[in-house]
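Can you keep this structure in mind? I'll have questions shortly.
In this view, the complex is presented without one of its protein chains, the others remaining in place.
After this line comes chain A, so read on.
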């Protein structure tokens, strides 16, 4: 199968420049030959100073790596963003309504719109959450929706990421770096700010504090610790919000209230932005051998004395098998047609679809239902024969463990590479905050596959990032 020509976000088919990129194009033409190279070198220095690193699982060469940054920003027009933002808002409203329903009356299952077995027998479904009424009925407060583009008006949601999405610190640092590297470029554009994110995060967290928490609730960020790949981000966000960064051992529960140990004695905690997975947050209720969590935390949550952000059990709504039902979910709760499309997905438990998948695996993308971070997936067109064979066998052995999608021709953006500027594939992860209102930071994190032709943008698989600009009118 020949892949269609990917959509180039900067150039029209006839080589002319698309509207949002006109000024950038002019600016690029004005730059002396070595300018971008210098910027790239400066960028590396800036990131080293900022200390942005990430850990790669399964890599022996030191635990910390610098995430590559591309100096050419990605630009989205105001009109394009309006459409995207409306679609994202619709999706997160529907998914929060779905979570409330699934953990209460389960009307959507009774109506047969989503198969009951898919939810009730799912490992990501958390029965302990039944009947809890979280503040403002919000379960997923912090969301990073993965979106890909295949044409001028064609956006697809790849994943909803309702658990503990990471990467927002890269979005903020990319902007900070870009402001230092090319201040003149900002003077020539009206770029919507992203710096408001941490302030909005704080407002969101305050707005979901439990009743009786008072006007300025105590908020902490709970991290699994320095060996977590996103530890940098946990400390960064805590620092930006002026909140305490805690590990499990820094918190304790007494008589159903959560306290933080401080030098001046225990302090009541009202809201916990936790970056520890559900299974590990409380050894009394979940994994008994977890050393990362806080014993009794979940009971305190049930007793309503503390808010957990995001709520446990949100994973049921971004489960890859549930993903295919999101259009149904939107229609069921909102009575609206979805504004953003899902990527067409093959269900391997269906005989016809599995047969198609096995015959055409070289053109498809195979993902593990519970995988993330680009691990445990197959990208057909760039795979080896042995890899294809292995995934064929895996699908035959456990068809319910995989979802399969066509290889999308991800859009490309101009990217600075060794030999100059060349198109590279990108995706987009806008960050959404849900509390007293829904706040979407304009833009998000653009991940770019730096290898020519590669479609895998994950930082753990050799991807980089770009500053993402939404133009204001």
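Keep this in mind: a contact is a pair of C-beta atoms (placed from the backbone, for glycine too) under 8 Å apart; a residue touches a chain by one contact, two chains touch by 3 or more; residues count from 1.
Criterion: contacts and distances are computed from a predicted model.
Going by its UniProt record, the hidden chain of the complex is named "Transglutaminase-like enzyme, putative cysteine protease" among "Outer membrane transport energization protein ExbD", "Transglutaminase-like enzyme, putative cysteine protease", "Cation acetate symporter" or "Manganese catalase family protein". The omitted chain makes contact with just one of the residues A:195, A:239, A:254 or A:472: A:254.
Only one of the listed residues, A:93, A:302 or A:388, touches the absent chain: A:302. In the full complex, chain A touches the hidden chain at residues 104-106, 109-110, 116, 120-121, 125, 127-132, 252-257, 282-285, 288, 295-296, 299-300, 302-305.
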